[in-house]
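A single protein chain has been removed from this complex, and every other one stays in its place.
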Amino acid sequence: MEGLNFIENRALIALLAAILPLFSFIIILASKRGGGANLALSGISLSFLLSIYLFSQIWNAAPEHKQLSWFLMGKVQFYAGILLNNLSVLMMVLVSGISVLVHIYSREYMKNDPNIQRYWAYLGLFCFSMLGLVISDNLLLIYLFWELVGFSSYLLIGFWYSKQAASQAAKKAFIINRIGDLGFLTGIMIIYTQFQTLDLVTLFGDNGLISKASIENDLWISGSQNLPEIWLSIAGFAFFLGAMAKSAQFPFHTWLPDAMEGPTSVSSLIHAATMVAAGVFLIARIYPVFNPIVLDVMVWIGAFTAFMAATIALTQNDIKRILAYSTISQLGFMVMALGIGAYSESIFHLTTHAFFKCLLFLAAGSVIHQLHHYCEKNNHEFNYQDIRLMGGLRKRMPFAFWGMCLASAALVGIPLTSGFLSKDSILIRTFEWTATRDGIFVILPWLMVLTSWLTAFYIFRLIFKVFFGEPREIKANKLGLINDSPGQMTYILLVLSFFCSFIVFAFNPASFESSWLWKGFQVSFIKEINYFHWMVPLILNSGSFLVIFLSYRTYVTGKGIKSMEGTWIYHLSNREWFFNEIYNFMFTRTVEKLSLLSYRFDRTVIDGLVNSIAAFTKIISSVADWFDRRIIDGLVNATGTVSGYIGRFFRNFQSGRLQHYLTTMLLVVLSIFILSYLI
Amino acid sequence: MIPLSHFLLISAVLFCIGLYAVLTRRNAIQVLIGIEFMINAAVLNFVAFGRYDKIAGGGQMFALFAIVLAAAGVAVALAIILNVYKYFKSIDPTKTDTLKD
Partner (left out) sequence: MIMGIEQIIFYFFAASVLISALCVVVMKNLVRSIFLFFVTLFSLAALYLFSLADFIALTQVVIYAGGVLVLMLFAFMLSNRELLNSLKPSASGFKVNNFAGILISILFLFILLSAIISTDLKQLAWIQESVPLSPADNTTHQIGIHTMTTYLLPFEILSIFLMMALIGAAHLARKGNKA
C-alpha cells in the first residue's frame, strides 16, 4: 500500500477480488460443521462487486500492469503480476457474475446433498483459479492458474465420486486437459527460448517483441536470438493445442459430454460459461503469436468441431449431453472466428454464449430437479434426464419453459436476442474473409450456415420433446404432481433471461457494430463488405425459422421428417462419431496393456529380484545360524562335554575300592618299568 | 644241585599268582592269602640265596624274620577284617567303597 490510496491501487483490488474465493475455499474446508453456503456466496458477491468497480475503471481506459519479483532461478528473475485490460476486466465481470448466479441457484439445487460443504469449497477454489487466470500478466502464471482450473474442474466433475461414471469422467477430463497443458508448456518453452521473457505486455503489447520479430531467410529473428522459422509455427500449434484441450475442440472434445456427470449447476458454470471459455481466452490473450499457417488450421478445426458437434447433438437423448455438444459446437464457432481474425466478434460471442448457455443448463437443471423430486416422492424409477421419457411439462413448469425458449432463441440467433448479434457477426465476418480466399475455403461459410441450421433443429427438438406433447413416462393424471422449481432457482432463470436479450449489449438490435462490447475490442483484420451485413442475417434467420417449423412438425405433430433410426447416419451421430471407441482402442487399451506389462515386470523381475535378495539373505542367515549353532556353540559345548568326560574318567579312579587303587599303582609302576626299558 | 635260577623262577611265578589274587579276589581273606603268597615267594627267594651265605647267614635269618612278620601281619589283618565285617556286614573289598568320590 505504501501511501497509495487503496481505491486507486487497482491491481490490489483485482488481487483481492481473486483471493476472496480462495479464502472461502480454505475456511470452508478447514471448518468442521456443514454449511458454508453463506460464506461462499458473500465471498463471490464481494468479488463481483470489486470486478464491477474495476470494470468501470479500466474499460476503454489505460490498462493497469503491476509486477512483483517472484523467484530467482540461476541468474534469471521471474515476475508475478497483474495485467488489467479490456479483456481481463470483461472476463472478471463475466466469471464472477455468473458465479454469483450459480451460487444462488446451487443453494436450492444442492440443498439436501450431504457433501455440500465440499461443494462450496470447490466452487470457491474454481472461482479463485479462474479469476487468477484472467488477471495474470505472464505466461507462467497463466499456466499455473490454467492447471488449477483444470484441477478444480476435476474435483467438481467427480463431486459424486462414489458413482463410477463420475470419477471416470473426472479422470478423462483431467487427462485430456493434461495433454493440452503439454502443448501449452511447450509453447511457453519455445517463447522463452526465443525471447527470454514470459511477460505478456513485453511480448504481445503494441510494441511487443513478437511484432518486432521478423522472419528472414527461414530464420525467426528477435533481438539476438535466432531460431529456425518452423519454431514459430510450432509455438503457435503448441499454444493452440492447449486451447483445444481446454475448450473441447476436435479431437480433444470427448471429455466434455462425459463431464455432465457432475451437478448441473457445476456444468452450467464451468462447462458452459467459464472454464471452456478459458481456451478461447488464451488464444485471445496471446493472439499475436499465431502466424497464418496456424490460424488457417485453427479455422478448419473450429469449423469442423462446430459441424461435428451439431450433427451429434441431433440424435442424443440425454438432456445434458445435447447441451454439452451444443457447447462444443459454439466453442468451435468462437475458435473459428479467432482463426479468421474476427477477434472482437469471438469475444462478443463468448460473452453472450456464457449467459444463454448458463440459462439453458440451469433451466434443464430445474427440469431434472423437479423430475428427480417426483421420482423420489412417488417411487417411480426412471432416467429423469432422458428426453424421450419427458413431455408436456410446458404447463407445469412455465418458468423453465420460457427460460429455455429464450435461451434457445439466443442460441439459434433469432433477432432481438443477444445471440443474434454475436453469432451473425461471426458468420458475416466469415463470408467477408472467404471473399479474399479461394479454393477449399469457399465452402467454409456455408458449412457454418448449415451448422447454424442444425443448431436450430436440435435445440428446438429438445424443447419440443421436453415441454410439448403428451407425457411419455409419467401418467397424465400424475402430471399434476410436478411443480415448477422453488423460488431461488426461478429468480436466477429470470435474471439470466434478461441477459439473453439484446438490450444488455447494444441499443440497436440489428447492428453488432453498435455494441459497446464489440467496440471495446475493435480490431479490424478483415476487409468489410457491406453486402454481407444484411444478406447473411436474412438467409440465416429465414432458414432457422424454417428449420424450427420442421422440427415442430417432426416432434410435436409427427408429420415432418420420418424417423431415421436404424440408418447408418443415425448411428454415426448417436454414437458420437465413435470417437470414444476409437480412443479407447487406440490409446486406452494400449496404455492398459503397457501398464499390465510393467506391473508384471515389476512383480516378477523387480519384486523377484528383491525377493531373491531377501531369500538369499535368509539363506545366508540360516547358514550363519547353522554355523553359529553347530560349530561355534558346538565348540563351546564340546569343550564342556570333553571336560566332563575327562573329569568323569579321572573320577572313576577314585572308586573307593581297594583293589582298584592297587591296580592303578601297579600299572603306573609297570609303565615306569616299561618306559625306562624302552628309552 | 638245583640251580639257583630254578628257585628264583618258582618264586617269581608264586609272587605273580599272589599279586593276581590280591588284585582280583572278592573276599578279603583271599586277598590276605594272596599277600601271604607274595611274602612266601619272598621268603623262598631269601632261602634260595641264603644257600650261598655261610658267613653271615643273612638269607636264612631274613627268612625267619619275614615269616614272623608275616604272621603278625596276618593276625592284625584278620582283626581288621573282623571289624570291617562288623561295620559293613560284608568282607567283599568292592563293597567298602564309602571313600569314593
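The letters A and B name the chains in turn, as written, and every chain counts its residues from 1.
By definition in this document, a contact is a pair of C-beta atoms (placed from the backbone, for glycine too) under 8 Å apart; a residue touches a chain by one contact, two chains touch by 3 or more.
In this text the structure is predicted, and so the values were computed from the model without any measurement.
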**Q.** Touch list for chain B against the chain that is not drawn
**A.** 1-10, 12-21, 23-27, 29-30, 32-34, 36-37, 40, 43-44, 47-48, 50-57, 59-61, 63-65, 67-76, 78-83, 85-87, 89-92
Q: In the full complex, which bits of chain A touch the chain not displayed? Write them out.
A: 659, 663, 666-667, 670, 673-674
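Note that only the chains that are shown with their structure count from here on.
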Q: Name, in rising order, each residue of chain A that touches chain B in their complex.
A: 651, 654-659, 662-663, 666
Q) Can you list the residues on chain B that touch chain A in the complex? A) 19, 22-24, 31, 93-94, 96-101
